[in-house]
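With one protein chain withheld, the remaining protein chains of the complex are depicted in position.
For chain A:
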């Protein structure tokens, strides 16, 4: 089986027709389903948050079988994710896509769980701490996209579970949890 770094690629990735949009409805549905799953699983394992349609993205081509996805196919697969709320277009021209392998709500829940498990209730963390601090190392939060993190924190703020404030000494923002 082929690998991308330490990521095990699924079998279908080596089957050439999966790189051509299928005209028959049922076959297409299966194809889109497989690609959606692959994109989510891959992005999650590699902590990739944004996929550019015009940039090199390892999943969009398979040199081993000399196949690559057309622009149209990329748009179809990513749009399918967007329509499920698992991704968002970052621009009007649909050239860049934010992949949410966890929804904002899921991220918010994940943060609260993390806070509880680590006894950080009523504690204060900076946004940078969450993204790259020692506490979150080895969790899904390490390396989280700043935009996604801020949206999850704002959601928590709305629910009264966190308060975001500007740091006084640094540029960084801080967050106080009240789980």
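Note that a contact is a pair of C-beta atoms (placed from the backbone, for glycine too) under 8 Å apart; a residue touches a chain by one contact, two chains touch by 3 or more; residues count from 1.
In this text, contacts and distances are computed from a predicted model.
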item: Omitted chain, identified by the protein name its UniProt record gives, among "Vacuolar protein sorting-associated protein", "Protein cornichon homolog 1", "Protein transport protein Sec24-like At3g07100" or "Ribosome biogenesis regulatory protein"; value: "Vacuolar protein sorting-associated protein"
item: Candidates A:65, A:104, A:120 or A:164 - the one touching the absent chain; value: A:65
item: Among A:6, A:26 or A:56, the residue in touch with the chain that has been omitted; value: A:26
item: Missing-chain contacts mapped onto chain A; value: 11-12, 14-20, 22-24, 26-27, 29-30, 64-68
